[in-house]
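Missing here is one protein chain; the remaining ones are kept as they sit in the complex.
Chain IDs A, B and C follow the sequence of writing; residue 1 opens each chain.
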Amino acid sequence: MPEKKQLNIGLIGTGFMGKTHTFGFASAAKVFDLPFCLCLHTVADVSDEAAAQAAAAFGFRHWSGDWRTLIADPDIDVIDITAPNALHREMALAAIAAGKHVYCEKPLAPLAADALAMAEAAEKAGVRTQVGFNYLCNPMLKLAREIIASGEIGAVRTYRGVHAEDYMRDPAGPFTFRHDPAGGGAMADIGSHALATAEYLLGPVSAVMGDCVTVIAERPDGRGGTRPVAVDDVGRAFLRFAGGASGSLEANWIATGRKMQHDFEIYGEKGALVFSQERFNELHLYSSDDPPGRQGFRRIEAGPQHVPYGRFCVAPGHQLGFNDLKAIEIAGYMDAIAGLGPEPFNFRAGLRIQQLVETIHASSRARSWLDIG
Amino acid sequence: MPEKKQLNIGLIGTGFMGKTHTFGFASAAKVFDLPFCLCLHTVADVSDEAAAQAAAAFGFRHWSGDWRTLIADPDIDVIDITAPNALHREMALAAIAAGKHVYCEKPLAPLAADALAMAEAAEKAGVRTQVGFNYLCNPMLKLAREIIASGEIGAVRTYRGVHAEDYMRDPAGPFTFRHDPAGGGAMADIGSHALATAEYLLGPVSAVMGDCVTVIAERPDGRGGTRPVAVDDVGRAFLRFAGGASGSLEANWIATGRKMQHDFEIYGEKGALVFSQERFNELHLYSSDDPPGRQGFRRIEAGPQHVPYGRFCVAPGHQLGFNDLKAIEIAGYMDAIAGLGPEPFNFRAGLRIQQLVETIHASSRARSWLDIG
Amino acid sequence: MPEKKQLNIGLIGTGFMGKTHTFGFASAAKVFDLPFCLCLHTVADVSDEAAAQAAAAFGFRHWSGDWRTLIADPDIDVIDITAPNALHREMALAAIAAGKHVYCEKPLAPLAADALAMAEAAEKAGVRTQVGFNYLCNPMLKLAREIIASGEIGAVRTYRGVHAEDYMRDPAGPFTFRHDPAGGGAMADIGSHALATAEYLLGPVSAVMGDCVTVIAERPDGRGGTRPVAVDDVGRAFLRFAGGASGSLEANWIATGRKMQHDFEIYGEKGALVFSQERFNELHLYSSDDPPGRQGFRRIEAGPQHVPYGRFCVAPGHQLGFNDLKAIEIAGYMDAIAGLGPEPFNFRAGLRIQQLVETIHASSRARSWLDIG
Partner (left out) sequence: MPEKKQLNIGLIGTGFMGKTHTFGFASAAKVFDLPFCLCLHTVADVSDEAAAQAAAAFGFRHWSGDWRTLIADPDIDVIDITAPNALHREMALAAIAAGKHVYCEKPLAPLAADALAMAEAAEKAGVRTQVGFNYLCNPMLKLAREIIASGEIGAVRTYRGVHAEDYMRDPAGPFTFRHDPAGGGAMADIGSHALATAEYLLGPVSAVMGDCVTVIAERPDGRGGTRPVAVDDVGRAFLRFAGGASGSLEANWIATGRKMQHDFEIYGEKGALVFSQERFNELHLYSSDDPPGRQGFRRIEAGPQHVPYGRFCVAPGHQLGFNDLKAIEIAGYMDAIAGLGPEPFNFRAGLRIQQLVETIHASSRARSWLDIG
């Protein structure tokens, strides 16, 4: 067995997502037969102290209080950006300029213009990129796409998507970067997931009519006062797909009680698919080919037939977790870097989502339908 | 115990809904302590023969092949109209002119203008009217309304409603009166239920943005040819409620696999309600007042505490059926006729639904938001 | 259309079940094309006053404070017994002696010996009998039986049944006839339903091992003191079926939170069936004939294909209620009286259930397996 080439990872950002990525690298290396030997090379944070602590906790060999140092390091192959959105562009462009592959947490950038610059730079430089839309890595979503593509449910006619949580339901929750008029709001933060899923399954959206509503009009500014909020707490859209279907979608971060309602219902000529991220190891399939009196929604549980579930467990029904989805994402990205497959969700794809979000926002402001360019 | 006054019912129409009404009269008379002794007096159908057969099958004393005869009969107190929509106006106005109370199956009429004439005539004549929106008679909807009114879930912020079935999913299904440009389409046929539920729970809708789509563009005309279809197979709307909430709604009669998805999700400041007509003896309540680590959607099963469930069964969990909802509707209407309560859903309310439907249609055509007058 | 023969009903008992029967007669007469014209002739209760009140409320023409008078009335064709269990034998034997058909609420009698006498008397007299096991009248149970009989799930291997509610969970609930050592306890009261369902679906049980447990050892006697309780609050049984399957069953009337957990799971060589009375308009079918990667439990919703659902509603998904099951039971009984079909669940069948219950009790006391005679 030939020795695998080592791939050195440089991570920027050590919060929730930085941690999740670290879990993902460790897990992907065990679960998949990756084309590289992954090395957690260097981690960067806002200070030397924070970075050193993260290096110890996460298992990185080196650390730095300056992300530029990390990007400049010739030993590092992949720059993994989990810093706040506002910094994505600057970091990614610097990394691309240094010839690095770039893995960037979603959303790719606050504004589509930023994302466009990033995508174009990456394409010009010929580096491999990945944006973290890990819900798409669920084997049951892959199954749903296969079922649609195979014609099992006939041509898709209508779509209903939602991504609802409640982490912003409390008006006492402070103003954060997620409330920033440039790039903030529920549609950008979680509607982006719902949009990615919709296009993953049904292909491109061709037109939208947006309805974005601010419910909590001001939030504590952290200095004893309040600050007005203009972004959407709930964002809705009617959708037209290029393939002919119509649909709707809702992003809602004040849906009290919902923790992970990333759901869809797809109705085709001959069947239907229903999915909830609340039980993401299941897919519900209705087929009008079933015998009369025996038709119904069938609860398919994830198992080894649903690639790559079998990598994690040889027996069905044992269930993948959220962090496993990240490992799948990383494995796909590694294959892309090795030239063994396409980029699963590159900067161009990330840009696409930003464009959809911005068009929905623009449509809502204009109170009229807008085509997707 | 004083003898109850007899109330003579005259039924026009003997199809699905005519039958359901007959079941409802029989059941209501047993289950409730009605203010009247109900008499199935006369049934009218398109021919003497059909009417005679229906009289025997349904238990009516008399029959007629001409509905005008029935309306003219001075012994009859209530005219119950379950004939095709296109005839509702003429029949109802005649009945009102004859001083009868009028019970009319939904939709009240194909067009809001018809419904307006009917509502105004009834109000002028002082007769009691009822439109058949029986899903509203579910004790669990009443419970939902009480929970909202009591403030248990705080001010409602967002609403998601749907009524989806699949009875029109097959393009080989023939053109029917439901496809008539005047009054047809999914929004009118079943979206009307979703609209009624939305306003029942959250109060008046103040503005809508419609999205009505024809998916099956032609259907067999029954004479070997085809006929173009212009009405909506799926109709969507964004909603603004006068009370401050925003929401959305979908009516879909081509939702393959769905038989009775009359569902809603309501998110308030402090809690949430989730309901599906597929399991209409349950209501799911989330309360953020529950202790930390113990919060979750609570599946409340219908029981005697949920009026008027206890009329049907003294023990919880036994479940009401669809026909029981009709009995509840009838009981409420009888009380209204006796002056013991308000009309549960009179012609004015039926008109309201028609106006909402038409405004959604108009909004969809105009591709812009419209206020509800 | 020839005039139907009138069938006069005499009802004894006016409690929960008396009322439910009255609903059932009214509903059956409307929903089904019964072979008779049903007449609610006479109702009997413990006093003239109570009987008169019930006659008015339920719509009976005559009333009596003495059930013997009712039985003696030559005009009455069917005696319907919903009085306390302890009186069933005496009443039924008197009715049979008078040549009446007898409809008796479950359990048929406190002891199998009583039930045997009743069954033999009825058979000797040639009258038609019916015991009220209305859960068996659910179209979805009929569907389950058909699926098993057709071989769709292969030979049945294992069975799990339960009937759990919580109406006896509170130790402050008083001692009632249901706690009487002769005929009381959870296995007799609700386990009887679970046993009836098990044999309805899988055929005769051939041996049992019982496990009956008294949890609440004394209850208020209603006179300020307490009274010891010896009957089972929870009764369990291992089962052997003559057809070869093995299984288990639980009856539990202290299952806090459960209102109607009359459930079963059936595992066959090739498939499975799962049912819950909590959602009794659904049956879940698993078939290993479904394609690989597409297998799962299929939620079949009741519809017109599932006889006699279509009698109640022409469209699927609308759902039957508990009282509708009673109407189905009555329709089947009427057919049996008219000679148009077998008795759906006659006294001999009711006796069978009593024997099973008593054998489980005996097995539990003996702490050993017992064959069913």
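A few comments on the model shown:
Everything that follows uses one rule, which is that a residue touches a chain if its C-beta (ideal position, glycine included) is under 8 Å from a C-beta of that chain, and two chains touch if they have at least 3 such contacts.
Bear in mind that the values here come from a model prediction, so they are computed numbers and not experimental data.
Among C:Gln6, C:Ser206 or C:Ser246, the one in contact with the hidden chain is C:Ser246. The chain not shown here is touched by just one of B:Pro292, B:Gly339 or B:Gly373, and that residue is B:Pro292.
In the complete complex, the residue from C:Met209, C:Leu283 or C:Val357 that touches the missing chain is C:Met209.
Where chain C meets the missing chain, the touching residues are 153-154, 157-158, 160, 162, 164, 166, 169, 209, 211, 213, 215, 233-234, 236, 238, 246, 248, 250, 252, 254-258, 265, 267-272, 286, 288, 295-297, 367-369. Annotation for chain A: contacts to the undisplayed chain at residues 1, 16, 20, 22-23, 26-27, 29-31, 33, 53, 56-59, 165, 167, 258-260, 278-280, 301, 303, 312-324. Summarising the interface, chain B meets the missing chain with residues 143, 147, 282, 284-285, 290, 292-301, 303, 305-306.
Everything below uses one rule, namely that only the chains that are shown with their structure count from here on.
The chains that touch chain A as well as chain C are B.
Centroids of chain A and chain C (each the mean of its C-alpha atoms) stand 54 Å apart.
Averaging Cα coordinates per chain places chain B and chain C 34 Å apart. For this pair, chain A with chain B, the centres built from the Cα atoms lie 42 Å apart.
Residues of chain B in contact with at least two other chains: 258.
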